[in-house]
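What you see is the complex with one protein chain gone and the rest in place.
For chain A:
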Amino acid sequence: MELNRTEKGSAVLPETKAKRNRKLTTDHLLALCFILPSIVLIAVFVYGFIGWTGYVSMSNWNTLVPDFSFAGLKNYAYLFQDYRFQADLRNTLVFTVLFIAVVVLAGQALAIFLDQKIRGESLFRNIFFFPMALSFVVTGVVWQWLLNPTTGVNLFLKKFGLDSMWYTNTDILAGFKWGKIEFGIPVAIIAVVIAAVWQMTGFSLAMYLAGLRAIPEELKEAARIDGASEFKVYRKVIIPLLRPITVSVIIIMAHISLKIFDLIYAMTGPGANFVTDVPGVYMFETTFRGNYYANGAAIAIIMLLFVAIFIVPYLISSRKGES
């Protein structure tokens, strides 16, 4: 690319051109030298280590002492039969669906509201954005107190006769028997979803606002001149144009929610009967508290596969879209 471009400057004499070409090659070599350390680091510490984790996941290393003898898929088979892991799969699914649905809808709605030439718009924006600057640990600690079953928000709710117990509730809504567990919506998960939504809505709001600002004003004007009501302009023109942003928001939120660990660890832990347990927490506890390294590695690989299902197509399509 760069080479072609210099050749277009045809006024250059042949010998200086040759010189420049040589210079460009040394510069290209230098460029390669500068990026090489990063390539090596990523190759080793991302891809190499994933491979190593995969190897551990197929070993018998379930004690303090490393044991790399081959176990095949034994650890995976164990996990899918495991009560706790089955609960984790249910919780991750429920958490991911609820979390993404609320973050997408709330972010989009708030962005449209804030785009109505609202007075004090930047103040509102900052109020919705600031939780993003906080750690999931801080969010977990604060919401643990706010949603404490015997206090906080519950004092209000109790006046209306609602006694939800939040994250200590072990009820499963719409439950039915599935494998070893009761499948359904654990009430306790809703408490964690509220905290996660509080923290991450600003993210989708920011993305939707950027998207709305990128839509040319003429487009809205044109629809209005055609006699469309404000509501119709949004439904027929604006919201369809925001669809690519929705895709991005869903994928980013999905990868956050599939690997969530710190928020739940700080706020509720695994919970009674594992109602708020997720693979991230299970992996941490079984590996670093229980020394079941091979089991922990298998959980990690399953988490990676879940994330890859969303991320790999997204990465490939966004790269293609660029070139």
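Simple rule for what comes next: a contact is a pair of C-beta atoms (placed from the backbone, for glycine too) under 8 Å apart; a residue touches a chain by one contact, two chains touch by 3 or more; residues count from 1.
To be clear about the criterion, contacts and distances are computed from a predicted model.
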item: Candidate names "Threonine/Serine exporter ThrE domain-containing protein", "Cytochrome c oxidase subunit 1", "ABC transporter permease" or "4Fe-4S dicluster domain-containing protein"; UniProt protein name, chain not shown; value: "ABC transporter permease"
item: Hidden partner chain, touching residue among A:212, A:238 or A:252; value: A:252
item: Absent chain, residues of chain A that touch it; value: 1-2, 5-6, 9, 20, 23-24, 26-28, 30-32, 34-35, 37-39, 41-42, 45-50, 52-53, 56, 110, 113-114, 116, 118, 124, 126-139, 141-146, 148, 150-152, 155, 198, 203, 206-207, 210, 229-231, 244, 248, 252, 255, 258-259, 261-262, 265-266, 279-280, 283-284, 287-288, 293, 296-297, 299-301, 303-304, 307, 311-312, 314-316, 318-319, 321, 323
